[in-house]
Every structure is written in structure tokens, then in C-alpha cells.
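This is the structure I have questions about; it appears just below.
Right, subunit A next:
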Amino acid sequence: MSTAVHLDEITKRFPGVVANDDVDLTVERGTVHALLGENGAGKTTLMNILYGLYEPTEGTVHVDGRARDFDSPADAIDAGIGMIHQHFMLVDPMTVAENIVLGNEPRKWFGTTVDRERARQEVIDLSNRYGFDVDPDDAIEDVSVGVQQRVEILKALYRGADILILDEPTAVLTPQEVEELFRVFEELTAQGKTIIFISHKLGEAMHAADDITVLRNGKNVGTVKADETSNEELAELMVGREVLLEPKAEPQEPGDEVLAVRNLSAEDNRGIPAVSDVSFDIREGEVFGVAGVDGNGQSQLVEAITGLRTPTEGSISYKGRDVTDASRRSRIDDGMAYIPEDRHERGLVMDFDLVQNGILGSQHSPTFAADGRIHWSDARDHAERIIDEYDVRPPHADADAESFSGGNQQKFIVGREFEREPDLVVATHPTRGVDIGAMEFIHERLLDLRAEGKAVLLVSSKLDEVQGLSDRLGVMHDGELMDIVDPRNTTEEEIGLLMAGERPDADATDAEPPVGDAK
Partner candidate 1 sequence: TGGPSEGSEDTTATTTESSGGEETTAAEQTTESSGPSANVGMVYALGGLGDKSFNDAAKRGIEQAESELGIAYDEAQPSAAEEFPQFQRRFAQSSNPDYDLVSCIGYAQRSALEETAPNFSDQNFMLVDDVVDEDNVASYLFREEQGSFQVGYLAGLLTTQEFSAGAGSTTPDSSNVGFVGGTETELIRKFQAGFEAGVHHADESITVDAAYVGSFSDSAQGKEIATSMYDNGADIVYHAAGGSGLGVFQAASEQGKFAIGVDSDQSQTEPNYADVILASMVKRVESAVYTSVENVVNDEFNGGTTTTLGLEEDGVAAVYGAELGSEIPQDVKDALSESRDAIIAGDIDVPTTPE
Partner candidate 2 sequence: MSTTTIDRLRDTELSYRATLAGGALSVFLLIALLGLAFPSSIWGNLLAILTSRSTLSSALRLSVPITFAALGGIFSEKAGVVNIGLEGLLIISAFTAVITTAVVGPEMTVVGLPAIWIGFFAGVLSSVLFSALFAVVCIRFKADQIIAGLAVWLIALGLAPFAATVYYGGVNTDNLGTTLGTWTVPVLSDIPFFGALFDADPAVYMMLVAVPASWYVLNRTAFGRHVRASGENPKALDTVGVDVSRVRYAGVLLSGFLAGIGGSALSLGLGQFVGNNQTMVNGKGFIAIVAFLFGNYNPVGAFGASFLFAGLEAAQIRLQQVPGYGVPDSLIQTIPYVTVLVVLALVGRTRIPAASGEHYDTGDDNR
């Protein structure tokens, strides 16, 4: 086995931050290498350096035994490196084929014109070679995330990549799609390709990788063989202390009904049906979980419940009152808290400081405003209290929201919403992108609320999270609530099948058209 990549004492400094601190990393050819670490550990930065997006402040990159000085991704591509970013780098309105050949378009007519036929053919050939199923003529914005990821991989392969870097490739996939991806890994390594992938998930790394490197605070804290380590060892390496891996909600007797959703349907922004005929209810002291792969209507469902989207059909009643057409504000005033999935877009005004962000949603409430005038001193006390109680760091109420890390932003939002003294908490992906410490904290607070008799609607694509916290668990697929299960008596595989749109009694419903996977 030869060495494909060797990173030698890489240090990368950003203004005010050392993202990578003297990192060594060796990846053998033809292997799968996992990179683990908490948020902000420097994983992405390290890989961006390998890909030529960033120049290291210190240290050298060796590929195939030669020291390289990449000025741009183009150089890295020439050296046979391909990278699939955490957020896909695809041009939405362009087709699959257009995206794959972007920057390397085959030309005709003396180079003046893109040879579209040849581009299509090359894409088809390539995807056949690796057994991918993609239609070159689909627009990216019309295909599923899984397909988009395959397009990204094809894009790298089209450029002759031998070394593939994938940044958190499994974050948005169903367990089945994850399995499929790992199968692709095997196919690729069998053909001599080298794979480096970033993950937060210990199990995946153990399962799919040959070697695992853990980063913490920008430093390499250890490289281990996947078959010689344990979850516990990895977790400790990542966090630097022992952690509680799986939250468990103790059973508890629920009280009165708080939220009742009946036959709810809603459309997405494009006017395409996104939620169809969903019914469930949540009672006091109960956590109702919603599991599903991102983009199966959870967002629209939550938006309808919280008043950000008008349902096309069905009704929502909250605390015994029909609120189907009630405004967002009236729901806030009525004690509905909401941790939105997108903290950058919705949860916080990035240009406002925490004092101002602390009253987002309460700007008209008598607590902070009288006669239309805001009491800024009360608002400041409020923000400082949240910062204090929810351990927001650094504790600067006057700093703009933008200047806080994702985890701290999330803690602030969680604090603000929990401090509303809500009757219902709608929490979507409350721990997305936050590190394990913060995750633990948020889980504890959610369970506290439950213990206080509040109702919680928890939406997450992290199966272990919803499974561990919920009293009842609804699984969504293509806008439908496939089933409501008892999370304590259901296996991950069963839930995974529901997420993929297959009902357990699949034999019985075989005749029906496969639900939804339109792509």
C-alpha cells in the first residue's frame, strides 16, 4: 500500500481563530479514511486546504509522495483530488450533465460551442461504469438530495479524481441511502480510489472506514484503525471527556391534549403538495417526534403548525382552539415556542445584537413593550439572563448574532424559546450542527420541559435523537405520515424503512404505486 495523501504539520489561522493546529494526517491509497470531530474542530478547513481552496498558513501537502503547492482547486483537481462539500456545490437551474462537465465542457466548432451531445454521453458512460442511476437531463433543483450527491461524486470522477473527499456526506441521507453510499465507497476503493470522509457519527465511521482520525480544537488527537476501537473511545477522543451517548426519556403519563392536527395538507413555495393528509396530536408532558429524511414535508408541516404557512386543507387546533388561520403572532402570544431549523435565516437576525434578538417574537408583548414602545433595559436583562443560563459564549449581549458560533447561536435561540414559558415547544433539528456538549444540554432541557408538563413537537433527521427523546414517533415520507410508532419498541431498521416510504406490511401494499419517490 502506498500513501495517497500526507499532510505535514498543517496550521491554518483565520483572524482570531486557529482552525488547524500543526495537524499531521496520512491516508493510504485504496482505503476509506474517516475524519471525526466536533463542530468547529477544523475538519472542513483541513480538507479545504487539501483541495486547494485555502492555503495553509504553515505546513505542506503531499499527494502521491510529492510535495504540492496548490494555488486553487484547479491545481488539486489536476493532482487527482476531488471534493464533495457539505453543502453541495451545484448550480440549481442547470441540468445534471451541465453540472458534471462545468468548467471542463467538451467543445465543438473550434472550441466555440459546448458539445452537449458528447457531454451527455460521457455522463451516461461514467454513471454506468460506477453503477449510478442519474438522468443527465434532469435539472438539479428537481432531483433528490441523494441524486445530487451522486452528481457531486460523478463531477469529481469526471475530472479524473483518484482521491475523493466527502464532507459530512451522510448528514442528509436515509439509512438506506447511507448504505448505498457505503456500497459506492467499496466500489470505488475496489477500483483503486482513495476516500476521505468527514462525519460526526461514530457508528458510521466505525462501519465504513478503514482508519479514523479524530480532530479536536484544530489538533489531531489520534488516528485509530476502525476495527481496533470502540464508540466510547472515539467519543472521548472527540470531546475530551466521557459523554452520555443516547438520551432516554423515561415513560411518563401524558395530560390533556395541547395540539391536534387533523388531515393537514400544505404546499411548498413552488406550489407543489408537500404535506398530505397528516393527523396527530400531542398532549401535555409528551414529546411527539417526527422522523424523516430532510425534505419530506417536515418543514412545511412545522410551518403550518407555527403559522408561517397556510395549509391547503385540514385543521390545527391548539389548546382546544382552532388556529388553522390564526396569525403567527397570535400563536406566539398564545405560548407556542418554536426553534426553527434554519437559525441563520429565521431564528436570528444576524445583524442584530443578542439584546435585540432576545425579544424576537416578543417585541409586542407587554413584557418588553408598552404602548408600542420597547423597554430596552428589560430586553437587555432578558438577553443577559439567557446568556447566563444557557451558557452562551462569549457572554456579550452587545455582540451581533453573526459573531457567535453556530452552537452558541443555537443555545441562545433555545434559551429564548424556552424562556417564553411555552405550552408547546416546536423544536426542529434543535441540535443540528452543535457539538456534543451543547447537544446534551439541549436534550436535558427538552426533557425538563416535558417533565414540567409541556408538550413538545420534536422534528429531527437524527434518528437516535428522536428515538431517544420521543414518547411517540411519527415517520414522514413524501408528505405523508407513514406511521406513528412507539420509539422504545421499534428498531432503527424499521424506522428507516418507513422513512424510505415502505410500510412494514409491504407485501400487502405491494400493489399500490410506490409512495412518492418521484425522483
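The criterion applied here is as follows: a residue touches a chain if its C-beta (ideal position, glycine included) is under 8 Å from a C-beta of that chain, and two chains touch if they have at least 3 such contacts; residues count from 1.
Selection criteria: all candidates are chains of the complex that A comes from, given by their letters.
Just so it is clear, the model here is predicted, and its values are computed rather than measured.
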| item | value |
| --- | --- |
| Direct contact with subunit A in this complex, candidates 1 or 2 | 2 |
| List of subunit A residues in touch with candidate 2 within their complex | 14-15, 51, 53-55, 57, 71-74, 77, 83, 85, 89-94, 98-99, 102-105, 107, 112-114, 139, 141-142, 155, 159, 269-272, 345 |
